[in-house]
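Missing here is one protein chain; the remaining ones are kept as they sit in the complex.
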Amino acid sequence: MAVVDLTNLNLPGTAGAISPRRRRGRSVASQVGRGIAILVPILVISSFITYSLGALSNSNPAATILGQDAATPAAVAHLDKVLGLDKPLVVQYWDWLTQAFQGHLGTSYFTGIPVSQSIAQRLPVDLSIAILAVILAVLIGGTAGTIAAVRRGGLFDRGVTMVCSAVSTLPAFVVGIILVVIFAVTWHLLPANGYVGPTGGIWPWLEHIILPSLALALQVAADIARQLRTSLVSVLEQNYITGARVRGLPYRRILLRHALRNAAGPALVILGNDFPLMLAGAVAAEVVFSLPGLGQLLLEAAQSRDIPVAQGVLLVVSAFVIVVNLVVNTLLNVLYRTGDGIVS
Amino acid sequence: MSKRTSIFGPRSVLRLPSAKIAVVILAAVIFLAIFGSALAPQNPLTINANALFQGPSAQHLLGTDYLGRDVLSRLMAGTRLSVFTAFEAVAIGFVLGGPLGIATVFLGKWFDFAANRVFDALMTLPSIFFAVAATAALGNGLVQAMLPIGILFSPYFFRITRAATLEFARAQYVEAAELLGASKLHVIRVHVVRKVLPTMAVTTAGLVAGALLTVSFLTFLGIGVQPPAPTWGGVLSSELDYLSNAPWAPLIPGALIAITVGACNALADALRDRTSAGTFAPVIDPVIKTHSTLQALEVANERQSAA
Partner (left out) sequence: MNGNPPPDQVLGLEDLHVTVHHGAATAVSGVTLSVHTGEIVGMVGESGSGKTLTCRAALGELPAGCAVSQGTISFETNNVTDLSRRGWERLHGTGIGAVFQDPSSYLNPSLSVGSQLTEVLRVKQRLPRREAHRKAIELFTVVGLRQPERVFHQVPAELSGGMLQRVMIAIAISCGPRLLIADEATTALDVTIQAEIIELLRDLRDQRGLAVLFVSHDLAVIRELCDRVVVFYAGEVVESGPVEEIIERPRHPYTQALLQVASVGDFSRRELRVIPGQPPQVGAHISGCRFAERCPAAIDACRAAAIDLVRLGPRHQSRCVRANDPELADVLETELAAR
């Protein structure tokens, strides 16, 4: 059941072995380091793919910027040189990437606004929704899955299973629409669109983000609940739960500290894997709820063929996904301390 | 090898009620994809200013939209574009990933390493963002948008063919079978039919479901829609603007999408349950860490459902 890889166990009596506590502390740090070391090439490759999208484009950026009239061949050639577009692709890519690490993601072809500025402006919207969505997904999915497992076979369990199957097939944007229909249009409980930052007041901020977050969270919550239920049922049958019981530990403690701790792993993996789905859902949520986020930015860029913006957004988003992956792996390592702390 | 009956095998899949329903639904959808435009009761493009936002009626079985167009006809006509582009994406993924997966086993360690890293990277890219970003470069068309989706699907096929080839290359049963007198070709054939094809089928069904969802999503976002041509997602998004007039309207295309996707997933599940399909035991490459959690999870779930 466990998603652990018991390699390199430090067997007792090994001569010269380091004391376990120090070794484990080191291994978490080295684990993170190792994770980063692996993810860097992946980030490089995915950013290269991102960048080369621009190269695939059949439109000439210089011509687009200059506009139809001014795009004489000489002017285009000149602008190409200025923009560095005449250099080989790999060099261009490298320039772009190094600039990106310093926070400069280029300038929009159309608005002239630096891409990083546009992104920075819109990022809080997506972050608010994403973070709240993760919290909601974990709370709802975790609670539902736990109760379903503990009262296995009961009414709640069967209800949850059915609901999960139904919700799983519903894409986030459909859920979002349903939510809007119910809560905003029919009942006028919550606003149907728009965004207010936390600076405009905590309550209005929450009011505006709760529906979109919920739309994103429900699908993931369903996946989490299902996985958690399965894992928890299997964990509760294990001998060490009996062992904990005969030591006289209170039931709630056993559930939380022993059972959930070991059962949460696969659910956590699901969360990590569903995170990109959540991001995609965020784009849908932005459309449904008219939120000024990165998704909208990207859509506009797509319509106007504004390549730097598109590249910038894609880079930021995929970096985000990679970071989340890293965090999930680290969390798994913390949860499942094996001899050498390696979780594959 | 004797033919196995009952428990395993493609025919037994159809015994599951969920699989039967799924196949029926999918057959209907494919039928619509091919013949939808011809069979639609009304012209999906006809605007009728006198019949806006009508509920279901004899003339308009699913009502009309904000321009008075018949919803049912629009959905039926839109099926083709959605379904074909979904298959396009999966096909691209298969063509890009499959052969490479086989080749990588024979082309040396460095190639394998590089290929694995590239496909890992592809798996980290969020699909919708990638597709939309790609249209910024490639132009606004559904075909162009599904190309990057296809690229993003290729890692799945890559992994299957690679694992299958590796297992086959290393498996002892090959030698054993040869010793027993079976020809190499026979063993390959059995291996492919028994294990690889079902796994492919499961993955394909799952990916088709994902592709359909993605297509609906993209058309919902306005990518690839050349109005007034109808698509499932396009119908959904246009109804969104007029929610106050017809709050129930989005449910119809939503339900259509959900049912079709659900059918694909149900078929994938049935295939997984009833055949010897499954992810191959991940060839533990000590360097791949990012996505082996997914692999390990799949293996663990496999064991759990088998247990």
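In this document, chain identifiers A and B correspond to the written order of the chains, with residue numbering beginning at 1 in each.
Note that contacts are C-beta pairs under 8 Å (C-beta built on N, C-alpha and C of every residue); 3 or more make two chains touch, one makes a residue touch a chain.
On a predicted model such as this, the values are computed, not experimentally measured, just so you know.
Undergrad: Which shown chains does the chain we cannot see touch?
TA: A
Undergrad: With the missing chain put back, one of A:108, A:146, A:230 or A:262 would touch it. Which one?
TA: A:262
Undergrad: Which one touches the absent chain: A:79, A:160, A:184 or A:244?
TA: Residue touching the absent chain, from the options given: A:244.
Undergrad: I need the residue numbers on subunit A that touch the omitted chain, in ascending order.
TA: Counting only subunit A, the missing chain is touched by 2, 4, 6, 9-12, 19-21, 24, 238-240, 242-251, 253, 257-258, 261-262, 335-339.
Throughout what follows, only the chains that are shown with their structure count from here on.
Undergrad: Determine the centre-to-centre distance between subunit A and subunit B, using the mean Cα coordinates as centres, and give it in whole Å.
TA: So the centroids are 22 Å from each other.
Undergrad: Of all residues in subunit A, which touch subunit B in the complex?
TA: Where subunit A meets subunit B, its residues are 1-3, 5, 34-35, 38-39, 41-43, 45-46, 49-50, 53-54, 56-58, 168-171, 173-174, 177-178, 180-181, 185-186, 192, 230, 234, 266, 269-270, 272-273, 276, 279-280, 283-284, 287-288, 295, 298-299, 301-303, 305-307, 309-311, 313-314, 317-318, 321-322, 325, 328-329, 332, 343-344.
Undergrad: Mind listing the subunit B positions that touch subunit A in their complex?
TA: Per the stated touch rule, the residues are 117-118, 120-122, 124-130, 132-140, 148, 213, 216-217, 220-223, 236-237, 240, 243-244, 247-248, 250-251, 254, 257-259, 261-262, 265, 284, 287, 289-290, 292-294, 296-297, 300-301, 304.
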